[in-house]
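I have a structure here, written as structure tokens, and I will follow up with some questions on it.
Of the protein chains in this complex, all but one are displayed in their positions.
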Amino acid sequence: MSEFDPNKAPVKRPFSLQLDLSKFEPATDAEKAQHETTRESTTFFRDGMRKLFKNPLAVGSMIVLVVILVTIIVAPMIVPYTYSGMITVNGKRDKTAKNLAPFTYSKMEQEAIDSGEKVFPHIFGTDELCRDYFIRVIYGARVSLSVGFFASLIVLIIGLLYGSIAGYAGGRTDLVMMRIVDVIYSLPDTLMVILLSVVLDQVLGQSLQGTALASIGTNMLSMFAVFGLLYWVGMARLVRGQILTIKNNEYVLAARAMGAKPSRIIRKHILPNCMSVIIISTALQIPSAIFTESFLSFIGLGVQAPMPSLGSLANAARQALQAYPYKLVFPAVGICLIVLSFNLLGDGLRDAFDPKLRK
Amino acid sequence: MDNAARSQKEKQLIAACIISLVIFAAGWLTLPILSAKILLAVVLLLIAGTLFFSNDTGRYVCKRILLALITVLIIAAITFFSMNAIPGGPFSKEKAPSAAVQAVLEERFHLNEPLGTQFLLYLEGLMQGNFCISTKTGREISTTIFESFAISAKLGGYAALIAIVLGLCFGSIAALNRAKTADRVIIFFTTLFVAVPSFIMATLLLLVFCLKLGWFPIFSTSNQSYVLPVIALMLSPMSYITRLTKTSMLDVLGQDYIRTARAKGVKQSLVIFKHALKNALIPVITYVGPMMAYILTGSMVVETVFTTGGLGTKFVQGISNRDYPMIMGTTIFLATLMVTMTLISDLIYKVVDPRINFD
Partner (left out) sequence: MSNVPLLQVKNLHTSFITDAGEVKAVNGISYNLDRGKVLGIVGESGSGKSVSAYSVMRILTDTGRVTQGEVLFNGEDILKYTPQQMQSFRGSRISMIFQDPMTCLNPVFTVGSQLREAIRIHTDRTKEQINARALEMLQLVGVNEPEKRLRQYPHELSGGMRQRVMIAMALACEPDILIADEPTTALDVTIQAQILELMQNLQKKMGMAIIMITHDLGVIADICDEIIVMYAGKVCERGTADEIFYNPRHEYTKGLIRSIPRVTEKHEKLVPIAGSPVDLLNLPKGCAFASRCECAMKICLTEQPEETWVNDSHIAACWNNVKRMYEESKGGEAR
């Protein structure tokens, strides 16, 4: 009979094996526990963040957004020009500084430089009203970003409230509330935005005169109103759907069966599970609001002049497109960069946090 | 029991018939205008269809048409009443350019009648293709709309068709070559295009290919070059469809029934183009309605940039001229078009996906 050889298998009938009996003693629990290498368990949030930071596109867009944010906050403190005023040299209005190319100086400025004074360069040149174009683009980006942000905030608040009430109440209340949403949802939104902007512009324009809100511009206010009136329905539907699915999930039933209070169920089960989806869709709402704002500015329903926005700057640039193409390029790149970054960030967030996409 | 239930149902049916007849008769006698009477009849017929069609599909179609009709009515109402809310708005005496126009306005809108009647009269006009006249040019708005819509329809039709065909192709290619070069290239460009607003795309295309390179002529009535406007209009929806197709294709390819098809011995090409594509098409079809809305609103800016003189151009001109009857007419016309498109895409969806819920 042959020796037992563990490498040759299957070994037939190991009758006379020579076994090292010491190895055949029972193993202790500690040894067993050590034996199995399990993956370290992570929390949902930490795992999502790890995934997010491993996504180069998401990280890149975060960096771009931070850079843009810092620039639009810091730049107006450094650059000595204003978005609305003509360039002045030694207190005199400089009428020669019209349509300058980037990093060039006007006649008056050149004279000032020659006499030993320091003149801040026009990084993006100037426009046809002798205003520094860089600072105008910066303010345009400020306006566009804040419109995007506040509009999404309005959408979030209204949608969250409405959706969670409908979802949590259920039954007839839910039915009626959702029919209203259905009706608003079926309206063509951009058309309604245009229409309401036209109307609200006129209606608000007179009642606002002289108040603090007038400086924001009626168009801007009417846009926020429009967002508050129309765009929240998507968010409301999303929130309601989330709450309904989660409410009927087995783990919520289990929690309820174990006697958890409604407040605990909302806090521990419903909120954390909705949160990711809501945040993602808010992040994706921002670029769409910026889009709408620039669209409205383009067809002349945007912010009040002289306040710039990226859309109105791009629109203005069309007047002398052939002569000064860079005037289109700067705001255009600005919009695209902001929208692209938010889109990519939103996609990254979704890949990292959407429970449905997790493998 | 069954009999009792049936007789119960019959009783309800008879009661509903009587009620609707009463409503109809009352409406017929009280409503002042023929078109309103006809409208009431149509709505009642559709409601009857939703309730009593034995066939699921028939019921669904009735319900959708009814909803679309109601949506159009709501839009018309919003448009009309918000325009009337404008202080010193479209119908005030000082706005009208001439006494003649003022007279026509008075006559058309019956300005001395109560507002509700005015609305019904306006609706009657709309149904006869009578959109009133422009306060700016004094022309019939319906003529303007139908003339310019011919251009817009051609532009939008091409754009939609190309966007769908290319989007489906690119999306499938990207899904089948996941994480390979083709996929990366396609996703890079589509992500980029989604982030560029159509007016910027249009202006850039105009600048580069028309003005700088001179490859395409500038649009004029004698030399209608649709290439650039179509490209500007279709890039964004095409990119969206591509991404949609890719996601849904990947989702479908992971489904159990695809495995079944492969296990049956179906050819790989047939698995993709028959079993997978028909399922992957479903979300794309739901996007067709919103896409048409996007293209119609997008054409406003694209047409403005390329000065094609389509409906979009006229609408934007109307806005900047504060030509209220023009804005009203065009809004209602475009909204009706969009609602119809959504209706059609929903009905196609019903045909493709047999599982759809009828409620």
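Before moving on, here are some points about what is shown:
First chain written, first letter: the chains are A and B, and each begins at residue 1.
The working rule: a residue touches a chain if its C-beta (ideal position, glycine included) is under 8 Å from a C-beta of that chain, and two chains touch if they have at least 3 such contacts.
Keep in mind that this is a model prediction, so the values were computed, not measured.
Considering the full assembly, B:268 is the residue among B:7, B:268, B:307 or B:320 that touches the omitted chain.
In the full complex, chain B makes contact with the omitted chain through residues 178, 254-257, 259-268, 275, 278-279, 282, 352-355. Summarising the interface, chain A meets the missing chain with residues 4, 6-17, 19-20, 22-27, 31-33, 35-39, 359.
As a convention for this text, only the chains that are shown with their structure count from here on.
If you average the CA atoms of chain A and of chain B, the two centres end up 28 Å from each other.
Those residues of chain A that touch chain B in the complex are listed here as 182-183, 186-192, 194-196, 198-199, 202-203, 206, 287, 291, 294-295, 298-301, 311, 314-315, 317-318, 321-322, 325, 328, 332, 335-336, 339-340, 343-344. Interface residues of chain B facing chain A in the complex, by the touch rule stated above, are 67-68, 70-71, 74-75, 78-79, 82-83, 85-89, 191-192, 194-197, 199-200, 203-204, 206-207, 211, 293-294, 297, 300-301, 304-305, 316, 319-320, 322, 327, 331, 334-335, 338-339, 342.
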